[in-house]
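All protein chains of the complex are present and in place, except for one that has been dropped.
When the chains are written out, they are named A, B and C in that same order, and each has its own residue count from 1.
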Amino acid sequence: MNIHELVLLGILFSSFLTGVVIFFLNEESHRLRTWLNLLGAGLKLILVAALLWGVRQGQDYSLTFDFLPGVRFALGADANSVLFVALSSFLWFWTTLYAVGYLEDSPHRSRFFGFFSLCVTATTGIALSANLVTFLVFYELLTVSTYPLVVHRGTPEAMRGGKIYLGYTLAGGTLLLLAVAWLHQLTGPVMFKERGVIQGLMASHRGELQILFLLFMLGIGVKAAIVPLHGWLPKAMIAPAPVSSLLHAVAVVKAGAFGIVRIVYDVYGVENAARLGVLQPLAIAAGVTIIYGSVRALFQDELKKRLAFSTVSQVSYIVLGTAILGPAATIGGLVHLVHQGLMKITLFFGAGNYAETLGIHRVSEMNGVGRRMPLTTAAFTVAALGMIGVPPLAGYISKWYLKKGAIAAGDEWVALVLATSSLLNAAYFLPILYRAWFLAPPSVWPHEHRFGRWETHWMLLAAPLVTAVLVIWAGVFAESSFSPLAWARLITSREYGP
Amino acid sequence: MTSSWAIALLILAPLAAAALAFAFPKRGCRMALASAVIVTAALVVLARGVLAGGAQLHRVGGWGAPLGIDLRADGLAVLMLGITVLIASAVALYSRHFFSLEHDGEAPHRARYFWPLFLFLWAALNALFLSADIFNLYVTLELLGFAAVTLVALAGRREALNAAMRYLFVSLSASLFYLLGVALVYGQCATVDLTALGAKAQPGPALWVALTLMTGGLAAKAALFPLHFWLPPAHANAPAPVSALLSALVVKGSFYILLRLWFEAFPALLTPAVAQAFGALGAAAILWGSINALFQPRLKLLVAYSTVAQLGYLFLLFPLAGARDDGFLAWSGGLIFLGAHACAKTAMFLTAGNILHAAGHDRIRDLDGITHVLPISAFAFGLAGLSLVGLPPSGGFAGKWLLLSACLAQGQWWWVIVMLFGSLLAAAYVMRVLNHAFTHVPDPATPNPIPPVMEWTALVLAVLAVGLGLVAAWPVEVLRLGAPAILGGAGP
Amino acid sequence: MKGARATMPDHRIYLLAGAALFVIGFYSLLVQAHLLRRIMALNVMGSGVFLVFIALGALTPGAFPDPVPNAMVLTGIVVSVCATGLGLALADRLQTDADKVELEDGPETSRNTTDTKEESGG
Partner (left out) sequence: MILRMSLGFLSLVLLAALSWAVLSLPEKPAGLTAEALSKLPESGVTNPVTAVLLNYRGYDTLLEVGVLLLAIVGVWSLRRGDLPLGDLRDRPLLMSLLRVLLPVLVLAAGYLLWIGAFAPGGAFQGGALLGGALVLVLLGGLARSFIHRHRLLRLGLVLGVLVFAGVCAVTKGLTDGLLEYPAGSGGAWILVIESAAMISIGLTLGLLYFGGRPDPGQKELDEGSPRHHA
């Protein structure tokens, strides 16, 4: 076993073993659990940094073994993997810190953090999968390990949310299984490869490939919450705030988006997909989702629900970028994978802070919250402005590339969709900011906690501040060589080739 | 130790242990554990022999077929023996504590008689998996059936006695159907040796009727839809470790004989129509069992109906492996599925036993908050559920994947639909339980304490069921050794 | 009857009789409700099978009947005795505990005590 294989395994096991150990920890061993969590998350970050460095150097990371005859379990790290794994492990670290603070004194913490770690293991596994079967394994693992987090509170609404979540995702997973097995039958054991692996089938199996693409999109689209497969996402909002952050920014939804990127670029190849004529329907579905999500968000008073519909809309930016042929759109989609994660997690951290500190769950209760919690609200504001696409924040970069790509590809209607969506984003975020900063606070908050020196627990405060800074950095320093944008360009150059 | 010693010990050790456990009732558990050690050692030797030299044949008495009885250990037999020793050892460890937790008047009595009956069951299974003689298989079937029925009745409650009685009628009449089939085969072919039959059996009225009789009997014992009606009450009312043995192993014994009959002794009779008929019944079992599992009020009944459904998947092996191209793919898929189901189902029944002891009931709607009370058991149930649903990387997934690949390769897409729909139904009934288990209860009732061993045996088996998928390549290689010729050169 | 077979009784009679016994036993097992009758039905089925075996053994050419089916029948008889013993004990236990001489139909989940005259399947 060489060092490269160790790094790959280490990235998975740093959270897997942590999760297993934590699961069996005594509920009371608070300190040990926290240290284990942070140790695992820290170790993973270090390993991912090593991986990032290695892949930049052009080193080849792979780990394979046959777990069935002709079926290979394969991990690897290409530029795409690194993009996603870096995002998820970085955000996991901060989410863990946040969750430790958030869940203080609540029951079943060992169970929670056990599954929390498994969830991240699955996400990094998805990122590092080098073929479809491995992707499927981790994709389903993600489904299962997220369920206990969604139903963590154990209330009837939580159970209902969990049931709906599993219903959607397992049905999607079943379609995905069928698609993967079918394609495996046609191609044999193949790895993900830039420009796709189906060239040989293009002439002979055109119809089958189109059906398969539909199956893949239905299977993965559930997690990516493409309309009309999005029904679970608002219901899953019942989960505790760190879980929502994870669901929306790091793990589930993002895994769906990443899966679509994988299928289009590394299984079909974007040019092959275009020739099959399957990209246009996908783009339309994404466009519809973007508008639909934004419109629904407009009418939600519950803050987390509003954010949830916003996610439905924003994730489809990634899908949209993927579904448009041309380097600029691809860059826009890929970079939004990271940018949306940073912005959305900040928003959820903020929402969690409001709920935990002041008992605020609704937009209508947020009057003057900026005066009581200025730092949280500042972070929230940065992320919200980013979402709207205000320059020079992260969201602006994504939208700019998407728009450029759409026009280059001759899809002018996409530009219209993007403009409408930005207006709608502004329409549902700006009133919140206005309330928070400019209206007078009520005399009593719905349910206030005091956390000493800071406006809230320091763990709850650190995470959104860090991610908010990153939202600014990803926009301002987009042209530097250490930015998500630079990495997205690298991937795109490999996909479209010289 | 040589392979032939291993074969001898695999049968003699549990049989002698059963006799000794009856003669010295206080030492029953020790006998079982000793026999677990001996059987494991013997199986390791046998497995090495098979891996090195292919299928091992032992001519009992030195006569050889057709006059004598042959014992044969090929890859399939080794796999089945391995599953058996695994499940049996786990059940032995579990039962040691299980029966001591009961405090009614009959409890010491149950604890005492469990061990010899359990060891007889084990001996019968080992003998069954090693036998290559269809009359000898009848004797092992009876040994197995008697032990199983009595173990069900051991629960002592009225429902259990009623279920045991029905099980006895089904089991005995099924055995007689099988035996009449054996008589006809002997009259036609003048041999009862599986291998010899494979060489000389040609379709004809006598063999068609004989095979129909034998298949009918074995299908009833294997609870193939629509002959499954006896299974849910019997498996649900038996003591939990017994339910585990029945679901994981006993029904598989009859299925195993069916495989031997159709693929080795009478491959010429396995026409596409027959194969599709098996598949159709299997598909019906999947749907019927799963849908019934959805509506059961009690956990053990739910798990028992799930067995009916999961057995259906095994019968999909007939149309897929009998199709003459790529047969081995489906063959190995079905058998890995069998192994995964054995582990998962044992874990589930043991969990159900834990819940019964801890909560005093197994009503599903009153299981709220059980994860808080029995976290390890609940986790075990969830993991086992993963394998039943067929989520990766579980053994259930590996099996389904291989079956699915065979379907797609052969264009038999109709089974794909059934399999995938069955998975969703399985997810639904597993979720029914977990949904209650995860429900938060502000102050749960204090449960009766459960010895950790009972929780951990369930968890270990559930982990094995899930982990099997990651190492499934190995059993597939084992299955290749001495695989039936009909599977097309045993190539993938 | 043809001359060739006149010297010995036609073996087919025995084979057919065995088959008939088997079917009679099976039918009774299906339609009889009383446990004792059902156990007897099983014995009749068994006798049918044994008769077929013996008839087969008596047919083989040569001075001796074929000993193999004979031995098989001996084994079968012992098994059948054991089965009867076990069945009777179980039936008696059911009668003592549940005051039933027939099987209760339907799922054994409830303490439903309605009598059922007929049992489907067998």
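Couple of notes before you dig in:
Keep in mind that, in the parts below, contacts are C-beta pairs under 8 Å (C-beta built on N, C-alpha and C of every residue); 3 or more make two chains touch, one makes a residue touch a chain.
Every value quoted in this text rests on a predicted model; they were computed, and no experiment measured them.
All shown chains touched by the missing chain in the whole complex, by label: B, C. Note on the undisplayed chain: of the listed residues B:188, B:332, B:423 or B:457, the one touching it is B:188. For the options B:120, B:315 or B:438, the residue in contact with the chain missing from this view is B:120.
Seen from chain C, the chain kept out of the figure touches residues 12, 15-16, 18-20, 22-24, 26-27, 30-31, 52, 56-57, 59-62, 64-72, 74-75, 78-79, 81-83, 85-86, 88-90, 92-93, 96, 118, 120.
Taking the complete complex into account, residues 2, 4-5, 7-8, 12, 15-16, 18-20, 22-25, 58-63, 66-69, 71, 105-109, 112-113, 116-117, 120, 123-124, 127, 135-136, 139-140, 142-143, 146-147, 149-150, 153-154, 180, 184, 187-188, 190-191, 204-206, 208-210, 212 of chain B touch the chain not shown.
Just so it is clear, only the chains that are shown with their structure count from here on.
Relative to the centroid of every protein C-alpha atom shown, the closest chain centre, again from C-alpha atoms, is found for B.
Averaged C-alpha coordinates give centres for chain A and chain C that are 67 Å from one another. Between the Cα centres of chain B and chain C there is a gap of 27 Å.
Contact of a single residue of chain A with at least two other chains is seen at no position. Chain contacts: chain C has no residue touching two or more partner chains.
Of all residues in chain B, those touching chain C in their complex are 67, 135, 139, 142, 146, 149-150, 153, 156, 158-166, 168-170, 172-173, 176, 179-180, 183-184, 186-187, 227, 229-230, 232-233, 236-237, 297-298, 301.
Residues of chain A that touch chain B in their complex: 23, 66-71, 73, 107-108, 111, 133, 136-137, 140-141, 143-144, 147-148, 151, 153-156, 158-159, 162-163, 166, 170-171, 173-174, 177-178, 181-182, 184-185. Residues of chain B touching chain A in their complex: 329, 332, 369, 371-372, 375, 379, 386, 389, 391-393, 398, 401-402, 404-405, 408-409, 416, 420, 423-424, 427, 431, 434-435, 438-441, 469-473, 476, 492.
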